[in-house]
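Just below is one structure, and these are the notes that go with it.
Missing here is one protein chain; the remaining ones are kept as they sit in the complex.
As written, the chain order gives the labels A and B, with residue 1 at the start of each chain.
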Amino acid sequence: MSATLETPLEAPRSQNPKLLTLLLKDKVATLAALVLCFVFLTAVFGPMLVAEQAREQNLLNANAEPFTLDGGWLNFLGTDPLGRSVLARLIVASRTTLSVAVPAVLLSLVIGSLIGMWAGYHRGRRETVVMRIADIILSFPSLLMAVVVLYIFSPSSANLVLVLAITRIPIYLRTARAESAELQSRLFVDAARTFGTKPTAIIFRHVLPIILPTLLTVATLDFCFVMLSESSLSFLGIGIQPPSVSWGLMVAQGRTYLQTAWWLSFFPGLAIVITTVSATVLASWARLATDPAQRWRLTLPRHKRGRKEVK
Amino acid sequence: MTGFLRRRAVTSLLPLIAVLLGVFFLARLTGDPANLYLPVSATPEQRQNFIEANGLDDSIWVQMWDYLGGVLTLDFGDSLRTGESAAAMALRAFPATLQLAFSTMLIAVVGAVVIGSWAAYRPNSVADRISSFLSMTAASVPDFWFAIVGVWIFAVSLGWLPTSGVTGGMASWVLPVATLVIRPLGVLTQVVRGAMVSALSAPYVRLARSKGAGDLRVVTHHALRNAAAPALTVAGDLMVGLINGAVVVETIFGWPGIGKLMIDSILGRDFAVLQACVLLTAVSIFVLNILIDIGYALLDARVREKVSA
Partner (left out) sequence: MLSPPIRRSRGLPKVAGLLGLALVASGCTVANSEYVTGGGADGLRIVLPQEPPTLEACQSSLTATGVVVRSNITEPLLERDPDSGELEPLLATEWEQTSPETWTFKLREGVTFTDGTPFDAEAAAFTIDRAVNSDLACEVEGYVFGDTDLEVEAVDETTLTVTSPEPDPILPLRLSFVEMVSTKTSTTEKVREPIGTGPYRVADWQAGQRLSLESNPGYWGEVPAYKNVNYVWRAEGSVRAAMVANGEADIATSLAPEDGAGELAVAYANNETTALRMQADQPPLDDIRIRQAVNYVIDRKLLAETLFEKLAQPAGELIPDGIVGYEPDEQIWPYDAARAKQLVDEARADGVPVDTEIRLIGRNAQFPRITETIEVIQGELAKAGLNVKIEMMDTNAQLEYQIRPFPKDTGPYLLMIMHGNQAGDAAFTLDQYMLAEGYQSSWGTAEFDQKIRAAEALVGQERQDAMAALWQYEQEEITQYAYIAHMSAIMAKSPNVSYRPNSASGDEMRLAEMSPVS
């Protein structure tokens, strides 16, 4: 892997196959990519297969122990207090979870970074205003915001995404602002300015590629934060509403059973951990594989941004 | 520096007022507390009395004016739930939260710098992989898992620690701080590691190495200082979360902090207490942000020059 650091100046066109080869050389990163693909496919196709089974209650077979095939393969991960298959619910929940977490993270990432870079690049009053707005959001009790939004509107997925995204925007905003403020005073940015490049172009061509890896690191970590926040909203009863189900909801509901039926919150928790860890592994691999410190002089190879955001 | 501080204080005032007003209005959107505090069979007159006694019948602007006036004199009115002064309740809860927050952050920062730089020194080595894996897992484990399982293992099964409460001396700090530190430690380790990897491969560090600077010196004197900025940002954000109250930990361990108080006052529509709590946390967060900016300034000579200019 460390060879990547020494591999300089690739022509953008040859990047794609090259990255794939690099990926396959790294077993852990490959595994992470496979896990993410699997989660993604499960979220897309899984609910079609087991939606019915995930709803099927059987109070006489409540809280059945996992790791036995007595109750059929669907009950391999045990059953919940209503006798529903934990496995089927995990599968159905993956779609809800991703459809809340991914848009929330992307939304806050894009909005936060754009405003942050813009503020950091221009500095002065624009920076002050933006930073104070970030302060407002940050020092606002996010739970109150959630209660209010979900009290006035209904606790639907879209509103959840909105609440979670708003509360996370300042994180990206501040990170992007700090780094771009530092970059804008550097020589190469000065040089670009002297050549008459427009600020927007400088931000996208020179600032973004350098701070993108940091932002992505933050975003992958945030991915799990958002899933856990959704869980704590569920705990307060204002998250995903049953009979819909998400991993966060499963963790929150299973929490009271930690001693008597550990599998109820363990498996969804594990799903959150595995997904996040895979995303982080892949992100940190991508960061090495595309180290901008080596190629900051290049214009941004745009197709690569898509690759880095593999979730 | 004083000029910078004064300007920051002034520019922070407006957002602070925005937060206070935002909480004021949003809180009132969550419904009238009369049902919670009046007997079920309350007559319309009793309802009217309750509403008048608590100033809820004034126009929202009059209420807002009273509230802002109260902020200046630090008088937020009395709690609906307990009848105590709201300011006193918030001030009583805040130190407990601050102590948890600072102890947690101290451990997380020190731990993250050590583990993160060690991992970044040889990217993708076994050590890096293991520490990355552990820190990533730590960052994504639901905290109440750890708290509840911790109580049963360390308090009930092993009997080493008290289950909860703040009265068992230092031992009662172990589980709450351990629960709280996991996530910040995991996140910060990742950030420090990431920033260090970039910094260590930067040309100036390679130059320093080629000039014969020792490994430890390269890490501590050159790379770490450059990696400190992103770490400081993220640490600041994590600290903000801790100051806003560690709700789960405070709830599970019966820690009398401000997070639990805020939740209780939101659920109890106890606006006076909520407003007092938010003022307290918001001011602290603004102060913290100023400290973070001073941190940046100290870290970065160029920013510092601009500030004093």
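Observations
By our rule, contacts are C-beta pairs under 8 Å (C-beta built on N, C-alpha and C of every residue); 3 or more make two chains touch, one makes a residue touch a chain.
Since the model is a prediction, treat every value here as computed from it, not as a measurement.
Considering B:Met105, B:Ile182, B:Val197 or B:Val219, the position touching the chain not shown turns out to be B:Met105 (whole complex). Shown as candidates are B:Ile115, B:Val205 or B:Ala272; the residue that touches the absent chain is B:Val205.
Of the candidate positions B:Ala93, B:Ala138 or B:Val240, contact with the unshown chain belongs to B:Ala93. Listed for chain A, the residues touching the missing chain in the whole complex are 55, 57, 59-60, 62, 81-82, 147, 151, 155, 186-188, 236-238, 241-243, 253, 256-261. One chain is missing from the display, and on chain B it is touched by residues 30-31, 33, 35-43, 46, 49-50, 81-84, 89, 92-93, 95-96, 98-99, 102-103, 105-106, 109, 148, 151-152, 155-156, 159, 162-167, 169-170, 202-205, 207-208, 221-222, 224-226, 228, 232, 251-254, 256, 260-261, 267-269, 291, 294-295, 298-301, 304.
The working rule: only the chains that are shown with their structure count from here on.
Per-chain Cα centroids separate chain A from chain B by 22 Å. On the chain B side of its complex with chain A, the touching residues are 11-12, 14-16, 18-19, 22-23, 26-27, 29-31, 123-124, 129, 132-133, 136-137, 139-145, 148-149, 152, 186-187, 190-191, 193-195, 197-198, 201-203, 229-230, 233-234, 236-237, 240, 244, 247-248, 262-263, 266, 274, 277-278, 281-282, 285-286, 289, 296, 300, 302-303, 306. Interface of chain A with chain B (complex): residues 1-2, 5, 26, 28, 123, 128, 132-133, 135-136, 138-145, 147-148, 151-152, 170-171, 174-175, 178-179, 181-182, 185, 213-214, 217-218, 221, 224-225, 227-228, 231-232, 236, 251, 255, 258-259, 265-266, 269, 272-273, 276-277, 280-281, 284, 287-288, 291-294.
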